[in-house]
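Only one protein chain is missing; all other protein chains are in place.
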Amino acid sequence: MNLLAISLDQPATYWQLGNSWILISVPNFIMIMIMLALFVLALVLPFPGGEDEA
Amino acid sequence: MSRESRKAREAFYARPWTGPNRHYDILKEGAIALLVVSVLVIFLSALFSSPDDPALTFKGWATDSPTNFYATEVQQLAGTSGTATYGPPYNEGDGPSLGPLTFQKWGGVTHPIDTANDFVITPLSSQVEPNDVTAALKAWGAATPDQQTKWAGDYDTALQATADANGDLHIDAVAKGDYGPVPDLAKGVTAMAVSGAFDNAMTGQGQFFQTDQTKQLLLMGDGSYMDDKATSLNLQGNTWGMMNEAGSWPGQQWLAFTSVWYQLPAFNAPDSATGLTRTLTDNADVWIAAILVLLLITFTFTPFIPVLRDLPRWIPLHRLVWKDYYKKHGRQAA
Partner (left out) sequence: MSHGTQAPAGADFEPTTWTGSVRKRWLSTLPPEKMLPENQPSYVASWIYVFGMLTIVAMIVAIASGVIITLGGVQWFHESSTGKFFNSVHYWSVQLFFLFMVVHLWGKYWMAAWRGKRALTWATGVLAFLTAVGVGFTGYVITTNFNAQWIAFEAKDVMNAIGVGSVFNVTNLGQMVTFHVAPLPLMLVVIVAMHVLLVRKHGVVPPIDAIDHDAVAPAAAETESAEVAS
């Protein structure tokens, strides 16, 4: 049932800061960016308002 | 904020809420969330599937890198392999230490592995072998343990001495010497691996039900076959391996705070280093485990730790969460 639209069965791209030990795979980086984006959006997007009850 | 007002506020936060409420259907929210997440997961699964790199086999190892397999088996006979020199729980030894604390040693040898027998002699003996291997097995069995160690140790040393500039070994370049049946045993077990029979022998280990892969996995980790594959996929500990995944799938981003320590130079000292970094590098696992325990304690007791518990107040992201409430119902002075 795999649509194989995007096959991830290939080596990942890694981003390294110079020659340092700071190294991250692009897929992991994307997931972390999604976490941050959802966090920021959750804080700023308006939540459907309800009327205060008594 | 004064201590008194802090106490008063804490008491207020603890009391049941008597302020304004709003209509909220939490189970409906849960049902909608379940639907959304299920659809999202099914979509991601259909689009991206999941990783499944086939397991490595001894047949693959002996076919792709026969010399490396051969040399590793010689080390098993000589008692010089990674597994043979590991220490508890597989054999006698010390293992890493955290200062005077040697948890690994205290754990005891609870899963004994005799590398010569478990990884060479027993598998070879489990099936009919060509005449030279049968004779080699007989010669090995008839020898004293000291003789066995001498033959295998000498052969291991001689074989390692054939390493060229690339680090590759050359079996046919081994210097002449008294190695007893060791070369025939190594040749026999390599042929057995190429045939696939070695995988079967190691998997079953003579039992009908066998669900413990410790022995075969330890053998697979000796030598360079599995290690090289892991390196190529950035799965070594010091390339964030704990966080990474095969292929282009996301890995375990939530393990960043455990993986980061293995990257630090203090835990990756070169062979020539001495002193503190030598100690830390040689005992990295237990030192990092200790650091993680400290982190966990800090994490758990955050509500009671000054600065850590105050950051939310100093960096007031919470004003975004509650901006509508503050607008309608006000807020106290900080």
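Order of writing sets the labels: A and B. Residues in every chain begin at 1.
Throughout what follows, a residue touches a chain if its C-beta (ideal position, glycine included) is under 8 Å from a C-beta of that chain, and two chains touch if they have at least 3 such contacts.
Owing to the predicted nature of the structure, the values given are computational and were not obtained by experimental measurement.
One chain is not depicted; across the entire complex it touches A, B. When the full complex is taken into account, the listed residue touching the unshown chain is B:Gln253, out of B:Asn68, B:Thr115, B:Thr239 or B:Gln253.
Residues touching the missing chain, restricted to chain B, are 8-10, 12-27, 29-30, 33-34, 37-38, 40-42, 44-46, 48-56, 86, 88-89, 95-96, 103-104, 106-108, 110-111, 211-214, 217-218, 220-221, 226, 229-230, 235, 237, 241-242, 245-246, 249-250, 252-255, 283, 285-286, 288-289, 296, 299-300, 302-304, 309, 312-313, 315-318, 320-322, 324-334 (touch as defined at the top).
Chain A meets the missing chain through residues 1-2, 31, 34-35, 38-39, 41-43, 45, 47, 49-50, 52-53.
Just so we're on the same page, only the chains that are shown with their structure count from here on.
Centre-to-centre, using mean CA coordinates, chain A is 26 Å away from chain B.
Interface residues of chain B facing chain A in the complex, by the touch rule stated above, are 20-24, 45-49, 51, 232-234, 238-240, 243-245, 247-251, 253, 263-265, 268, 317, 320-321, 324, 328.
Looking at the complex, you find that chain A touches chain B at residues 1-14, 21-28, 30-32, 35, 43-44, 47, 49-54.
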